[in-house]
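Structure below; questions to follow.
Apart from one protein chain that is not included, each protein chain of the complex appears where it belongs.
This part shows chain A:
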Amino acid sequence: MKAKKVLVKGVEAIALGALEADCKCYFGYPITPQNEIPELMARELPKRGGVFLQAESELAAINMVLGACATGVRAMTSSSSPGISLMCESFSYIAALELPAVIVNVMRGGPGLGGIEASQGDYFQAVKGSGHGDFHFMVLAPYNVQEAYELTVKAFEFAEKYRNPVMILSDAILGQMKEPLILKKLKIKKYPTDTWALTGAKGRPSRIIKSLFLDSKELKERNLKLYKKYQKMKEDVLFENLVNEEDEIVVVAFGSMARIAKEACLNLRKKGYKVGFFRPITLFPFPEKTIQDIIKGAKNQLKFVVAELNCGQMVEDVKLAVNGKAPVISLPYPPSVIPFPEELEKDIINV
């Protein structure tokens, strides 16, 4: 059977991806620009034997996700920047409790109340662990509607595989634009949850899911265990690499900015410039090894240009990956009207 093709917004594609991945519980609190996710889930989840519940706050919503995930069912929430900030305490707990939660951040402009235009200002918050203690999300950044759908499915798989929260980092442009989406029937990977989930101690010893370890040796081991898991995640690093050996400039961008940057790079190539394009899809783990391989394989001295819808955040991770072997230049576009590819072409040439 041919897969159905629909015209939907990026946020709707995320909701459809969650349904495809057999997400059973959605808890959330309204905030622009992602309300189509809870609205679609409110319509569709009950029909599929799932649960949709609008919480009294983001704090409550993320803790409902925490509770639901502890029983081993697939559960998620979605929000936008200010709402995500409210959930940060519990992100730390979810990571510490090793629960497979999926969290969607459809970024809007900040700081504070900011605005509702597209922004990538929450990169640091998503990638560097948005809460107390030493922890990480796995962070997936789609750049079109199709990918929003497919990466949401992957998010549930990765969350269960690693027993770790996974964040889908989208933004207002990517969330609100409509594109054709092919509703591919994907093979959904499931990982056993019956070895750890809280389902009542029937025919087995009772279980505890906790994050308090007053014994300092135990706490140290706990942290090292999490660290090892974050290292292991590198085997699932995702990226798009359009860099040739002859290139002199590598433009690095993610999410909606990558759409603009990719077009600008392809245009510049047609004009004879030696410009390559690199797009991290997993922002954590960051594809640092691939960046190092690009440098090793380059025939010319490379220059990295990092274009972002913020004042320069991912540029720090690119610098760490490049490790002084090439200049890294930031092209910051703080939240406002997003640039056209032509503007970006000029900015890249100026570099």
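Rule of thumb we're sticking to: a contact is a pair of C-beta atoms (placed from the backbone, for glycine too) under 8 Å apart; a residue touches a chain by one contact, two chains touch by 3 or more; residues count from 1.
Throughout what follows, contacts and distances are computed from a predicted model.
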Chain not present in the shown complex, as UniProt names it (candidates "2-oxoglutarate oxidoreductase", "Ni/Fe hydrogenase subunit alpha", "ABC transporter substrate-binding protein" or "Cation:proton antiporter"): "2-oxoglutarate oxidoreductase"
Residue of A:Leu53, A:Ile116, A:Leu183 or A:Val351 touching the missing chain in the full complex: A:Leu53
Omitted-chain contact residue, chosen from A:Gly112, A:Gly200, A:Gly272 or A:Gly324: A:Gly200
Absent chain, residues of chain A that touch it: 24-25, 27, 51, 53, 55-57, 59-61, 63-71, 73, 75, 89-90, 93, 97, 198-203, 206-212
